[in-house]
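Working notes, structure below.
All protein chains but one are shown in place.
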Amino acid sequence: MERKFYRWMLVPAFLFLTAFIYYPVLRGSVMAFQNYNLFDLNQLRFNGFDNFKAVLSDPHIRFAQILFNTAIWLFGSLFFQFVLGFGLALLLKKPFAGRGLYTAFVFYGWALSGFAIGLTWAWLFNGQFGLVNDMLIRIGLLSEPIGFLSNPNLAMISVIIPNIWYGVPFFGIMLLAALQSVPNELYEAATLDGAGSIRKFTSVTVPYVKPTIVSTILLRTMWIVNFPDIIYAMTNGGPVNRTNILATQMINKVFKEYDYGQGSAIGLIIMILLFAYAMLYLRMTEKKGGDTL
Amino acid sequence: MKKHMVYSIGRFILLTLYVLAAVFPLYWIIITSLKGPKEIYTMPLQYLPTTATLDSYRKLFSFSSFSLYFRNSLLVAFLSSLLAMAVSILSGFSLSRYPKQRTKGILQLALYFTQTIPTFLIMVPIFTMFSKLGWVDSTGALMLVYVATVIAFSTIMSKGFFDRIPVSLEEAAKIDGCSMFQSLLYVVLPITRPGMAAIFCFAFINIWNELFLAVMLLMSNDKMTVPVALNSFISKAGISWDVMSAGIVIALLPTMIVFGFGQKYIVAGLTEGSVKG
Partner (left out) sequence: MKHPMTILLVLCTLLLVLSPAFAAGTKEEASGPVTLTFVETMTSPSRTAQIQELIAKYEAQNPNVKINLVSPPYEQADNKLTLMLNSNQELDIIEVRDHTVKQFVNNNKLVDLTDYLKTWDQGDDLLPLTMTAATTVNNTPYLLPQFFFVKGLFVRTDILAKHGFTTMPKTIEELYKMSIAITGKAANQYGFGFRGKGSAFKISDILILSDVDNINVDNIYKTTDGSFAFSSPAARKAVAAYVDLYKKAVPSDGINWGFNEQVNGFISGTTPFLVQDPDTVSMVAEALDPSQWTVIPMPVGASGKTYLDYGFAGLGIPSTSKHKDLAWDFISFMVNAENNADFCRAYGPLPVHTSTYANDPYFSSGVYKSWEIEMSNPATYVFVKYPLDNPKYPAWAQVQEQTMQSLLLGSTTVDQAIKSWEDYWK
């Protein structure tokens, strides 16, 4: 009886998902196996794995470089988003005067749209008229401006920075909530046992917050990989393909080259990689039964 | 006591540093919106506008019907988030209490799976589907799609909130004679109200800023949403930074407000479910 009730309750959500997500994904995936190029749709036919082969072996836009970029983008952003988010959450955990204001200012970045952030930071990092260069020169750290977005070695870092700025709020909020949900009794008990702050952190805080950390990181991973807006607005994948990630190359194929076949192929590759990663990740972090956020 | 003082000062310094780093992009946008078009591109950089003017804002509202787009976005984001919240109450609760572990696991996997999907992959199929149904250029249809895009995460969040509420509460209610649905409605839900507010906020912010689906699925100019309007300030001849910066500032306001309210609830919502009896 109960199970029936629960099943009915799931119907609305999964109805939405099936109609607008699962079904379109299937249709979209089919395009990956067709020579779906808007330039000429008269010769539409299935072309097996040709799109995948084309993407993987493109001599000008090297796939290996794109994968590498995606990895750096992901782990670079994730690491700092997490560390800073956690740090901020720890700082904001205990109430103090003006906490509300600080929280608002520190976390507002997330309320902006990705492309607005990209455009703004492109300007801030500009080699000639950018705020960052100007300030660094005024402080005296630099003698002449740096081309943040045009130097192949600096470009990736320069696009990761706004991404960190954008992603910290999410981690911060989630971790703040998790930290505040640790029951005080546990801390009191630990103090009675003679534990110092560090010990309390490692044996009380971290284990309690771990499930939240685990799920938040997984979600952020998927979101970061599928987030081309900032890079697209700042460098469009350049210079020399050094900030091109899977998602931005997908945009290029779809919007600039009208090649939906190859674009969808890249989309499938993204999905497969993320899914495999998620499986591995979950196995490694050994989720027991129900997970908590 | 001294330790506390050191800690407080340390915290103050660290937070202030971070706030400065976090706020300066917004500062730049705000002052750009207050400069006139001649001042925006001057060198050396002007950190303060020499003559602050509201011209850009005037241009924004008179020139490009921005207030109409603003209202459209408000309607779309608000209703979609409300619907998403309501649906996720059902699905989250169900998933949280679901008896069979294996199915539960599979369902959760299905939800996480949706997060791996790039929007561009489903853009064209959705458009084709809608054009066959005659749903192109429909605000209602766009809202349905938006609900679908946020429902997975909303359900995951919702499940998290319900997980923190002990089943004993519902059981007690059942003993008192409530049906399953009633116990959800009158016993469990009131406790998770902050959590629901949190879901609403997440959904609202995501939907408010969504660009590509809105561009593809809407047609009439008077149905445009805010991100689409902002994006239309990029033309072949460049970016009109005067109206763009004014637009970004105005677009930020609702999300900041929702976020401001939401913060409290998100944090409260995630903490409140813990066992206190």
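Letters A and B mark the chains in the order given here, with residues in each chain numbered from 1 onward.
In this text, a residue touches a chain if its C-beta (ideal position, glycine included) is under 8 Å from a C-beta of that chain, and two chains touch if they have at least 3 such contacts.
Please read all numbers here as calculations on a predicted model, not as lab measurements.
Asks: Pick from B:Ala77, B:Leu95 or B:Met143: which residue touches the chain that isn't shown?
Replies: B:Met143
Asks: Who touches the missing chain here, B:Tyr27, B:Tyr41 or B:Phe261?
Replies: Final answer for the missing-chain contact: B:Tyr41.
Asks: Among A:Trp8, A:Phe46 or A:Phe255, which one is in touch with the chain left out?
Replies: If we include the chain that is not displayed, A:Phe255 is the one touching it.
Asks: Taking the full complex into account, what residues of subunit B touch the chain not shown?
Replies: Those residues of subunit B that touch the unshown chain are 37-38, 40-43, 63-64, 79, 82-83, 86-87, 89-90, 124, 127-128, 131-132, 134-141, 143-144, 185-186, 189, 212, 215-216, 219-221, 228, 231-240, 243.
Asks: Please give every residue of subunit A in contact with the chain that is not shown.
Replies: Listed in rising order, the touching residues are 12, 37-42, 60-61, 126-129, 144-145, 147-152, 155, 235-236, 238-241, 252, 254-259.
Note that in this section only the chains that are shown with their structure count from here on.
Asks: With chain centres taken as the means of their Cα atoms, state the distance from subunit A to subunit B in Å.
Replies: 16
Asks: Within their complex, state which residues of subunit A touch subunit B.
Replies: Interface residues on the subunit A side: 2-3, 5-7, 9-10, 12-14, 16-17, 19-25, 27-29, 31, 84, 87-88, 91-92, 96, 100, 102-117, 119-121, 123-124, 128-129, 131, 134, 162, 165, 173-174, 176-178, 180-181, 183, 215, 218-219, 222-223, 226, 229, 247, 250-251, 254, 260, 263-264, 267-268, 270-271, 274-275, 278, 289-293.
Asks: Under the stated contact criterion, what part of subunit B meets subunit A in this complex?
Replies: Result: residues 8, 11, 14-15, 18-19, 21-26, 28-29, 41, 43-45, 87-88, 90-91, 93-101, 104, 107-108, 110, 112-122, 124-126, 128-129, 144-145, 147-149, 151-153, 155-157, 159-161, 163-164, 180-181, 205, 209, 211, 227, 230-231, 239, 244, 248, 251-252, 255-256, 259-260, 263, 266-267, 269-271, 273-275 of subunit B touch subunit A.
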